[in-house]
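Below is the structure I would like to discuss, written out as structure tokens.
The complex is shown incomplete by one protein chain, all other protein chains being positioned as in the whole.
Moving on to chain A:
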Amino acid sequence: MKVTIKSWTGVATWRWVANDDNCGICRMAFDGCCPDCKLPGDDCPLVWGQCSHCFHIHCIMKWLNSQQVNHQCPMCRQDWKFKE
């Protein structure tokens, strides 16, 4: 039997590989976006701290910018440093 493929459509899924389902700041799903964004994915990326906790970048930046003195991880209160 000989099969000829006349056309095909590729389908892919993606998800962030994070240690949690939801952002601890906005409580939205990591596979969704923060409340200020409309499209999940590269427009609303996740960032990790050296403490291994992760957040939407927009959420953690809002928190860090709201803090005058200490910049701590909202989850573990360690000094927040972005993981390279």
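Please note the rule applied: a contact is a pair of C-beta atoms (placed from the backbone, for glycine too) under 8 Å apart; a residue touches a chain by one contact, two chains touch by 3 or more; residues count from 1.
The rule is short, and it goes like this: contacts and distances are computed from a predicted model.
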item: Choices "Dynein light chain", "N-terminal E2 ubiquitin-conjugating enzyme", "Trafficking protein particle complex subunit 6B" or "Thioredoxin H-type" - which one is the UniProt name of the chain not shown; value: "N-terminal E2 ubiquitin-conjugating enzyme"
item: Those residues of chain A which, in the complete complex, touch the missing chain; value: 24-28, 34-36, 38, 59, 62-63, 66, 72, 74-75, 77
